[in-house]
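Could you have a look at this structure, given as structure tokens, before my questions?
A protein chain is absent from this complex, but the other protein chains hold their places.
Showing chain A:
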Amino acid sequence: MMQGIMDLHHDIFFFLILILVFVLWILVGALWHFHYKKNPIPQRIVHGTTIEILWTIFPSLILMFIAIPSFALLYAMDEVVVDPAITMKAIGHQWYWTYEYSDYNSSDEESLTFDSYMIPEDDLELGQLRLLEVDNRLVVPANSHLRLLVTSADVLHSWAVPSLGVKCDAVPGRLNQISILVQREGVYYGQCSEICGTNHAFMPIVVEALSLKDYCDWVDSHQF
């Protein structure tokens, strides 16, 4: 998804630069050619049908060309075509996240569930990020299609990781699905993005993407 967002950004930037160059060119040209020393008697043209039609039609065409990839991405984003490899659940609490991995369960009780609290400033080690580090990260495999179901146990929260291009409201009583494909291994940070009370700023999100093998080792070592 992030790839799609970046591509849309580049597409739009193409138009943006064209327009910028054109406008600057006209502006500088006007200042240059119609300087009062060069052009002491101003012209008094107040109406031109042709140019008015042109400057109405061209911008609307440009907007259409921007809208096409934009809508394509919009609808591609919430459509889930691929069968995911893993389902995870992120449950917002005041003020921490709980993650559940229940794909490997054989009964209702035993599931890989843990809370993810922010590491307070005094406990930070050298190199850790203030207000972003958590004690238990959400561990996922890279290059796999993931389904994340976001919900809340109390008030509205929002699960967001900008680097992965996802933001999803956590609504009590409702499961919101987002699909993620992490394209390379690494650690990705995010924060709760829906004001949820006093410690709203202190419930960060950390996603750790591992290779599939390391992920399986991690699950094996954390289960039961």
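Some observations on this one:
Note that a contact is a pair of C-beta atoms (placed from the backbone, for glycine too) under 8 Å apart; a residue touches a chain by one contact, two chains touch by 3 or more; residues count from 1.
Following the convention adopted for this analysis, contacts and distances are computed from a predicted model.
According to its UniProt record, the chain left out of view corresponds to "CYTOCHROME C OXIDASE SUBUNIT 6B-1" among "CYTOCHROME C OXIDASE SUBUNIT 6B-1", "Molybdopterin-synthase sulfurtransferase protein", "ER membrane protein complex subunit 3" or "Ubiquitin-like-conjugating enzyme ATG10". Per the touch definition above, the residue from A:73, A:132 or A:210 contacting the chain not shown is A:73. Where chain A meets the chain that is not shown, the touching residues are 1, 3-4, 7-8, 69, 72-73, 76-87, 89, 91, 100, 102-105, 108-109, 111, 113, 143-145, 147, 149, 151, 153, 168, 173-179, 181, 183-184, 211-213, 216, 219-220, 223.
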